[in-house]
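The other protein chains are all here in position, but one chain of the complex has been omitted.
The block that comes next holds chain A.
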Amino acid sequence: MEVVQSHRTSSSNNVTVSTLPLYRSAPPLEVRLEDFELFAMDRLRVLKGISDGLGRGKKPEEMEKLVADLWKANMRHPQANEEANKDIISHFVLRLVYCRTEELRKWFLSMETTLFRYRFRFESSEAQRALMSEFKLPYKAVSNAEFESVKDKLGQVARSMGQTLASADAIFYKVPFEEVPELVAGRRVFICKGHAYVAMNQVVSLVVTQFRSYLSKALILTNRKWTSTVREQEKDRLAPIVEALCTSYLGPDYSQPNEAGEISVKDIDHIAKTSFPLCMRHLFEKVREDHHLKHGGRMQLGLFLKGVGLKLDDALAFWKAEFAPKVSAERFDKEYAYNIRHNYGREGKRTDYTPYSCQKIISSTPGVGDHHGCPYRHFSEENLRAALVRMGVSSRAVEDVMDKVRNRHYQLACTLTFEAVHGSSCDAEWFCGIRRHFQASVGIVKYFALWAVPVPVPAH
């Protein structure tokens, strides 16, 4: 078994070696059960902090600092090798926690990759090169002679991106073009005879891609192994800890029953006006107006209501009453009740569906007659402004929100709206989960937010 630490001590020349582990294989270490949980929670704080930062649209320089601070605050240990152990152990424990569903895996993969990316950037160039060779990346540093011959072209590529070629001894790597598909697709590298000339700062993305790809496969294997053998073996020891880690901490996992709060049908009206995010408010208003909603809207609003604590019987009553002017009770029972029950996991394959994450809502495609989706993305500018004004957002704040929308930071726009409406600054915590909010139970206004975890929205 490859022990991750071995390469550190093998070099006798005392060259700077990397402290950044690649998590290729679990270390043969002994860990106390308490540390098992504690280490994982510390790392989870780091990952969550990264998630917040990304959700807030922080720029790369800000993220760099954030990652450094988070790491220092949570993962340090007086002894260097203990620190390394904590790093590795916490990663592997969290793999167990986050391997179970597609959504969890996506989140974990995203955060760990981001963490790796910024930690990689801190490393010295020798350390970076050492790491690259560990990934067995088929790169070769470009010799001075070759650099001279392609310097013009490299400069041209840099300038085409609005950059300048770094100093004369800029380090470039020659890599087969198929290893850097993103850079090729964006014409961000010079390619010649099948080789791409990759600048040092682009190398980071190379390495990160490898890291991501490896971790993605590893997570799926972990899940298989966990569900098939390990969970049963560990049902008295590790399994309870793993389950607790997942739910105690704002993971995007709503499969546990909502122990904190409930709302009833009579509450909805009031809460919709005070506390719903715009997307849900809009759906709610439409269902009141039209006494109907198409499927997409029923799903988005229905799962949200479930997530904020509306019980199944109340949900059935709510929808039945709303649809009553257009749909008879018998027809409702026949055509709509089944789906509602299905959402609550009482029918069919009995999946207890979780409310939609922001990412899902934003990337949906509402068509004619639909009212679901994210208003910050899907509404025209006029309609969005009107909706914001109706919510009581001041005109200054509306401009800020529209600015975020133009830059496609839809979740930030929503955050800003909240802050404008409630006059208080919004702790990203509030956006990270209903449960946390209910448990805190402070504040006059309850804001129901539905995001799994804010994740950067891919450009459309």
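The rule is short, and it goes like this: contacts are C-beta pairs under 8 Å (C-beta built on N, C-alpha and C of every residue); 3 or more make two chains touch, one makes a residue touch a chain; residues count from 1.
Throughout what follows, contacts and distances are computed from a predicted model.
Asks: What is the missing chain called in its UniProt entry, if the choices are "Integrator complex subunit 9", "Serine/threonine-protein phosphatase 2A 55 kDa regulatory subunit B", "DNA primase" or "Ferredoxin 1b"?
Replies: "DNA primase"
Asks: Pick out which of A:Arg43, A:Lys86, A:His195 or A:Arg385 touches the chain that's been left out of the picture.
Replies: Answer from the full complex: A:His195 touches the omitted chain.
Asks: Can you tell me which of A:Phe39, A:Trp71, A:Phe92 or A:Phe304 touches the chain that was removed from the display?
Replies: In the complete complex, the chain left out is touched by residue A:Phe92.
Asks: Based on the whole complex, identify which of A:Leu29, A:Ala73, A:Ala244 or A:Ala329 touches the chain you can't see.
Replies: Touches the omitted chain: A:Leu29.
Asks: Could you tell which one of A:Lys72, A:Lys140 or A:Lys217 touches the chain left off the display?
Replies: Reading the full complex, the residue touching the unseen chain is A:Lys217.
Asks: In the whole complex, what residues of chain A lie against the chain that is missing from view?
Replies: On the chain A side, contact with the omitted chain comes from 1, 24-26, 29-31, 92, 153, 156-157, 159-162, 177-178, 181-182, 184-187, 190-195, 214, 217-218, 221, 225, 230, 233-234, 238.
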